[in-house]
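As you look at this complex, bear in mind that one protein chain is not there, while each of the others sits in place.
Note that the chains are named A, B and C in the order they appear, and that numbering of residues resets to 1 at the start of each chain.
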Amino acid sequence: MFKKLIQESMGKSPWLFHINAGSCNGCDIELVSVLTPRYDAERLGFKLAGSPRHADIVVVTGPVTKQSLPRVLRAISQVPEPRCIVTMGSCPQSGNVFRGSYSVAGPLSKYVHVDVDVAGCAPKPEAVIDGLALATQILKEKRGQMK
Amino acid sequence: MSPVINALSYQHFPIYAIMVLFLGAFLIAVFGRNRTARNVLALLSITASLAFILALIRPVMLGGEIIAYWLGGRVPAGGYAIGIALEVDALSLFFALIVAVAVFVSGVYSIQYMRHDDNEREYYTLFLMLAGGVMGLVLSGDLFNMFIMVEVLTFAAVALTAFRNTATGALEAAFKYLVVGCIGSTCILVGTAMLYAQAHTLNLAQLAQLLPGNLNTATKVAFALLFVGFGTKAFIVPFHPLAADAHGAAPASISVMISGVLTKSGIYGIIRLTYFLFQTMNLGTMQFLLVFVGSLSMFICVTMALAQHDFKRLLAFHSISQIGYVLTAVGLCTALGVSAGLYHAMNHTLFKGLLFLAAGAVLHETGTTDLGKLGGLSKKMPHTTVLFLIGAFSISGIPPFNGFASKWMVYQATYQKAVESGNIGFLLVTIIALVTSVLTLASFVKVSQSVFFGQLPKELEHVKEVSFGMRLAMGIFALLCILTGLFPGLVTSYITEPAARAVFSVAQYISAMGFDASGVAAESVVSFAHVGVWEPISWLLILCIALLAITIVAVASKYDNVSQRSGEAVDTKYELFYGGEAQEFSQVGGGDLFWGFKHNWRGYFDFMYRLHSGVVNDYALWAVVDLALVMLFSLIVL
Amino acid sequence: MTIVISALQYLGYVLIFPGFLFCFLAGMLLCGIDRKLVAKMQKRVGPPVLQPFYDFFKLCGKETIVPASASKTTFLMAPLVGLAALVVIQLFIPVFSFSAFSGMADVIVILYLLLIPAMSVILGGAASGSPYAGVGLSREMVTIISCELPLVLVLLAVAKTVGSALGTGLCFSLSDIAAYQAMHGSLITKISMLPAAVAMLLIIPGETGNHPFDAAEAETEICEGLLAEYSGAPLGVYKLSHAIKMLTLTSLFVALFLGGLGTGFVALDGIILFLLCVVLTAVSISFVHAITARLKIEQIFKFYWTLVSGLALISLVLAWYGL
Partner (left out) sequence: MDLPFVKEALQQLFSKSSCAMYPVVPSEAAPNYRGRIVYHPDRCIGCGMCERVCSGNAITRMVEHLPEDQGDKITLTFNLGSCTFCATCADFCTTHSIEFTGDYHMVATKEEDLLVSGSFIKAPRKKPAAPAKAAAPEKAAEGCAAAEPAAEAPKPREDGKPVNDPAKCVYCTLCARKCPAGALTVDRAAKTWTLDEDKCVACGTCAEACPKNCIIL
């Protein structure tokens, strides 16, 4: 019963940690706008955490540049299980217009398993909310598989 | 009765307690070449003196008896005391108890702590002379003896301060101490001489009988001289910079003696002076003097401590700040106040000794006490860390440790005094005391962050836990801290209240020496009633129950199921979060940790920095100015 | 037999009514209501009122990572000790006329007991070894120093007022204060106590480390400061402690200024107390949160030692001269 409770609440309070891997700030602004009074994501329990140790969902924006790659991977590795990785916008999925640049190491899926892709350049806040909701479902499943 | 039996009667114990220490010093100086002999002799003498003092508790503390002991049986002739006298009332015994315990523990600590130094023989000789000096001072019934003992302990302390004369600043500190200490001793000598010229006696009891009532200019000046002299021994403002230097330079075991024992001797002298010799404490102005000096020491020293970045200097400033508490409480001239003051004096010896020993342990293992160079020792020295935390919580008054119990009584004493006397000034004292306490906490948070927690510098990887002997010494202090904190009722009723009662029973003190106490008011009725309620045991019980319950719940919910790094393999998961950067050594320095506080007080702090120039001339000047002020004060007031 | 009964009764006090269970439920609810109200004031819908419970249980289900450079025992035990200490403080605060253990500690003791949870956070953070925790520690400590002076003044003022009214000169015992208010009505009706009450209202968010006095847990600047390295259940315990601290301080306010509103029935009193706490939280925490931006640490210090202390001092002086 306790385990059930935990699994239920796992789906009700996902905390985000946002990593900007060389983004153009478009997606970052959209992600912030998800938390504004207009699309108040806190009503779904979402919250921006200050440290990866507190986070459940890691949101990566931007083509993963060579500079940011080790930092991104380190920060992701410091998120406690169960965790869920969401790529936001086209850049982390493919490099988008920056593809093939000498300084881009992406896409992210080459290095870690990405759970949810949110396409769009930049995605609409509604799309972001969809993606985060999907990630929350995945979190619950992962929690169910834990012990 | 046979002389043997006679020699074993407790009447003789005070002189034994003094003599074993001096004898030990002498024997070590003679036979101390061999380490074992040295240690055995030292341990024997300090243990014996402790035993003698403990044996005196039952008759004196509980029995309320006052031991009057004339050396060589030279009882007063013709109404004037000629011979050397020891007079042990509860007050003397109380301080003797503090001294004996501190000396014992610090001696036990020294055996491990000093073994790497050379000329240990001189160390133990001086150490025991220091101990004997203080013991003699507090047990003496004779003003000139007190002066002699002051000289003995001062010079022993100076020599010990400069003991590690290879360390930077040791000689300088010793020199400063020597200069200002000599000013103090001279004051005491001159004051004694003037009193003798006026009253034709040096016996404390007789002085107490003769002096009050018929004061003239000479005796008033003598009062000022003695006050300043003993103030120098207690390092109260404006003599606190000496303490900082001396503690910083001396070995930790000696710092324990200086802060736990020497300062107490100064407090003892001031109590004897004001309550007994001149019996001026009923004057509001005299209370103002003590409370003012006490509050000043309290606040100035704690703020100075916040600014320190050396472990032992910080502790030194704190010891003066705590002495400020004691002086303030004693200066209230209420039974509760004196009892609280004495209680805090005892606690101060315990937790400050513990802290100094912890600092010594850190110094012994790492070779430095610079807060900037240390960090993360809790992984290497877990026991020392726990002991240090006990001391830190005690001094900053975290329940249920002893510091809280006594401070809490101090607050109540000051506040009650304020309410009874209707004087809003004492209210200010209460507030200062409370704020000082939280500032103390702040600076010990700083120490624990920058010495025991945080990150371990590369060059401290080899550090090990200190040897068992040193941990044992610290453990004794820590245990006493906890016990005196958990049973404040017992401590007050069996130890501090008899002493406080003795302070208010001057008549018995005089008549015990066979002088006529008719001139002195008999024991004023004293009440230790206070309004506060605090039951540490029940609190602890409830806390344990709650903690137990919470722990059970936590364990049930897999709280203990944590993941941590296995082996030494580098895994980014277990690195600290540096915004994604690779983990490197970065320790938040202790130097200016509380800038948020200091920023608003920068004017005050700049002023203080300019004041503490570190030039011995300035300090000597302060001493003279202080003397002049007190002299003026006593001439006007008394 | 009777001993067993009374022992069970006290155990019930500790575990159920003023103790652990009540603290858990009421504190979490208080926290949820606070978040809801702040959202409302910002024209948002806000999280569900039960959100703190969800957060807590979710954190219980997360993995707890102990950094390699942390000292494990301190890191893991500090949260539990802080929580236990908070629960005990709650026990010492009388619920109107009903007081479980408030005969055992007076206001000054409570003033000091309030330091223990803060110490647990500070030591836990310091034990993690993170530099962010180092900065947060410094700020947390300065915040404590800032709140200490006004809090002391407020307590002394109350002690003086009640003491002079009872004729004992001064009165530190909370149960006596509660009894006095039960007889003569709440202290807040006195003119001299009004500034103190306002000061106390301003102290509450500072003591709990709520916005705008949360420079110590600034999540955007120093990665939540002291909690930067905490994850999983210990973090949840800290969040719980924060919630309970809000309850403790608000109910301390009730005990100091709003006493005497109780009915005498313990269960009912508990509900009334909780409602009063909700109102106080709404006024002193949520409202201040909604209309202010985070202060810098030296601004916090200045604010408390000038404005708030000034208010408390006024009422202390008024109380001193028996107004």
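Simple rule for what comes next: a residue touches a chain if its C-beta (ideal position, glycine included) is under 8 Å from a C-beta of that chain, and two chains touch if they have at least 3 such contacts.
Being a predicted model, the structure only gives us computed values, none of them experimental.
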Visible chains in contact with the missing one: A, C
Interface residues of chain A (partner: the chain not displayed): 37-40, 43-44, 90, 93-97, 99-100, 109, 115-121, 123-127, 129-131, 133-134, 138
Interface with the undisplayed chain - residues on chain C: 37, 39-45, 287, 290-292, 303, 307
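The definition used in the following text is that only the chains that are shown with their structure count from here on.
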Graph class of chain-chain contacts, one of line, ring, star, complete, other: complete
A-C or A-B - the one linked by more C-beta pairs in contact: A-C
Computed distance of Cα centres, chain C from chain A, in Å: 35
Whole-Å gap between the CA centroids of chain A and chain B: 59
Chain C, residues touching no fewer than two other chains: 60, 63-65, 132, 223, 228-229, 232
For chain A, residues that touch 2 or more chains besides their own: 51, 53, 78
Contact footprint of chain B on chain C as seen in their complex: 11, 14-15, 19-20, 60, 63-69, 71-74, 76, 80-81, 83-85, 87-88, 91, 101, 103-106, 108-109, 111-113, 115-116, 119, 122-123, 126-132, 134-135, 137-139, 141-142, 144-146, 148-149, 152-153, 156, 159-160, 163, 168-173, 223, 228-229, 232-234, 237, 296-298, 300-302, 305, 316-317, 320
Chain A contact footprint on chain C (complex, rising order): 35, 39, 42-48, 51, 53-58, 60-65, 132, 218-220, 222-224, 227-232, 235
Touch list for chain A against partner chain B, complex: 2, 19, 51-53, 68, 70-75, 77-78, 147
